[in-house]
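Worksheet: the structure to be examined is printed underneath.
The other protein chains are all here in position, but one chain of the complex has been omitted.
The letters A and B name the chains in turn, as written, and every chain counts its residues from 1.
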Amino acid sequence: MIASSILWLIPALPLAGFLLAIATGNRALVRVAAPALVGASFVVALVAVATLAGAEAGSRLVDPVYTWIEVGGFRADVTFRLDALAAVMVLIVTGVGFLIHVYSVGYMAHDAGLPRFFAYLNLFMFAMLLLVLADNLLLLFVGWEGVGLCSYLLIGFWYEDDANAAAGKKAFVVNRIGDVGFVLGLLLLAWSTAGAAGMSLDFAHVEAHAAGLGAGTAAAIGLLLLVGAAGKSAQIPLYVWLPDAMAGPTPVSALIHAATMVTAGIYMIARLHVVFEAGPAALAVVAVVGVATALFAATIALVQHDIKKVLAYSTVSQLGFMMLALGVGAFATAIFHVMTHAFFKALLFLGAGSVIHGMSGEQDVRRMGGLRARMPVTFWTFLVGTLAIAGAPGLAGFFSKDEILWHTWAAGHPVFWLVAVVTATLTAFYMFRLLFLTFFGAPRAAPEVAAHVHESPATMTVPLVLLAVLSIAGGWVGLPEGWLWGPAIGRFLAPSTGHPHLAHHGAVGEGTLMLVATLLAAAGAALAWLFYVRRPELPGELAGRFRALHALLAGKYWVDELYDALVVRPYVRLSDALWRFVDQGLIDGAVNGTAAFVVVNGQLWRLVQTGNVQHYALVFVGGAAAVLLYYLAR
Amino acid sequence: MATLAFLVLAALLVGSALAVVLHPNPVKSAMALVVTLFLLAVVFVLLEAHMIAALQIIVYAGAIMVLFLFVIMLLNLGDEEQRARPRRRVVVHGVAWAAGALLAVVLVRLVAGAPLGRPAPAPEGYGSAALVARSLFTDYVLPFELAGLLLLVAVIGPVVLAKRGR
Partner (left out) sequence: MIPISWYLTLSAVLFAIGVVGVVVRRNVIVILMAIELMLNGVNLTFVALARQLGSVDGQVVVFFVMAVAAAEAAVGLAIVIAFFRNRESVNADDLALLRW
């Protein structure tokens, strides 16, 4: 353990940006200061990580800031820790975050709410960094809730439109449902790992005691935590908020709903891998949820025509891959994919933003086409992103996805591997479909839109290029075993995430699987070429012949409608009934009833005031006689 | 002998008091009250309170009751009109008499039931003006002065109250 005094700066700098933005609201100041502060945070993070890298493996930097809760046998402090896992996460968050901040300067240049935007964005950075740098689960939860809040604020950024506000609410409410499971998991964990030193949610304490948990208890904790992760990382059944979240500005989609916030669930499970390994049943569920979500979301993405919605479902699908990796015990691999995914998904989203910006707000790919010539930088970087996500050999996504597939096979889950490979093929198909529909073919835009199509300014294109470079080179830190320097990132992360269990190295080697996957991905891309460039009438014909299937996919399996009917409407009816019977009936009734009682009472008693003195005298006499009688009787 | 006199006196007293309370004509009521006051003065004499008996006749019967009669005549009041229905009157009377009877019984039991023993020997000149005056102007001089103030108010007040409006 190495003491550090700079870790606190990493979340503090964006917090300062938030305070500055809400205090001054000065456009010129905020749009320089906000990205600059995040950039400074990135630099500090680099310094800290460098210090860590120079130390021996398994060490970590600790920066205690403040004693927060100390009651009874329980203690939780505001302490930041930087170990290998946190190092990777913090670099992703600050690095990609910085690029997106720079991009936003251009994207939001004409928006009246720019200071508010950067305030929220910086607040988000603060909360996310709190989450990844926390030394205990309670502080992590603070960050967890904070990113949920900022997500809500940013999704509903253009709140004048009710649909945007509704999307923000949906995200928050669904997250909340997940959080119930998360909190229950935390409580169970704290209670069952309580030892002689009292109760604690510090990671050190949890790691030390988790191995001693019974399989049933550990599995229960794991499942509860999974509920929370499913909410935050958009897995079945709590993924429904992510596609709606595309109502927010595109940089928000890139940062929060692709690169960082949605990976919080993955991070949390990786961080608590000791608990999950103690309860293998939960781990199995994680894998199933992950692989099912991956396939499910990929099928929906096949037929979506909003450029951001395709990317949203793609994100859900890729998160499913990460869950699968966690579920088969390859925790470091999941984090590796978090990293590469952050690069290429942010790239794709920012590219989409660039397209939307150039198309004067158009988001429907059916009205795009032929943008290749008019927006070259956007096109080429988007192409890089598409290749990366499809798993083109040598690019970032190739290595991380391949490692997931390999670990799935080697841990003894051939069925999962098959589903994952099919999903990867579909991924290649729908991503190239998106590319072709947007950038190739004849322009289908309305004339006045087509006239204004232009490449985006440098403040937007430079981050695109940088992310493209990262999407190309980012995967080289995790090469397969035996290739050059091998899985360097896996080795780096091992002290934090453990080693994956490779049940058997069967006859099939990693190279063979890699080849199979690559060929299938290429087939998917080729099919997309056929459908959307060579024979563009084919999709329409297919949709016509398989009308029911197409409707099912285009309607997103009617999940939102199902939830609405099964959950939302009954709940609203219940709330309404409670409002009427309990709130208005009982509570208002009690209050008003008390008032009415007092009034009625008064109206009864006022009849005593007859104004007739003799009545009063009579009562007086009677009373006097009674008192005297009492004394007489004594 | 004295007992008989007292009993007759008491009977007359109760009778005239009832007349005050029951007679419908206010003038007759007032006259009954005068009779009652005179009879009470006699009782005071029996109790050797001579000065008080004299004051009773001069002040109470002679001044206060005259004032009452003045006002009754001034307002030219006739018999008292009864507005309530007979049944209600019966109820009111019943309740009032019951309460009065209860009060009387209780008071009698309380007061008269107390063991008092023989009266103390009366000092020389008991009941005379001199003795009362001595006590009045020494021990009770403050209440005496306050009573004077009260009478001043009683003079001014009615003058103001009964004046014709401006």
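Just so we're on the same page, a contact is a pair of C-beta atoms (placed from the backbone, for glycine too) under 8 Å apart; a residue touches a chain by one contact, two chains touch by 3 or more.
These numbers come from a predicted model, not from an experiment.
Here one chain is not drawn; of A:Gly54, A:Gly72, A:Gly544 or A:Gly611, the residue touching it is A:Gly611.
By the touch rule set out above, chain A reaches the unshown chain at residues 606-607, 609-614, 617-618, 621.
The omitted chain makes contact with chain B at the following residues, 2-3, 6, 10, 13-14, 17-18, 20-21, 26, 29-30, 33, 36-37, 40, 43-44, 46-49, 51-52, 55-56, 59-60, 63-64, 67-68, 71-72, 74-75, 77, 80-83, 92-93, 96-97, 99-101, 103-104, 107-108, 111-114, 116, 119-123, 126-127, 131-132, 135-136, 139-140, 143, 147, 150-151, 153-155, 157-159, 161-162, 164-165.
As a convention for this text, only the chains that are shown with their structure count from here on.
One simple way to say how far apart two chains are is to compare their mean CA positions; for chain A and chain B this gives 98 Å. By the touch criterion stated above, chain B contacts chain A in their complex at residues 95-96, 99-100, 102-103, 106-107, 109-110.
Residues 618, 621-622, 624-625, 628-629, 631-632 of chain A are the ones touching chain B in the complex.
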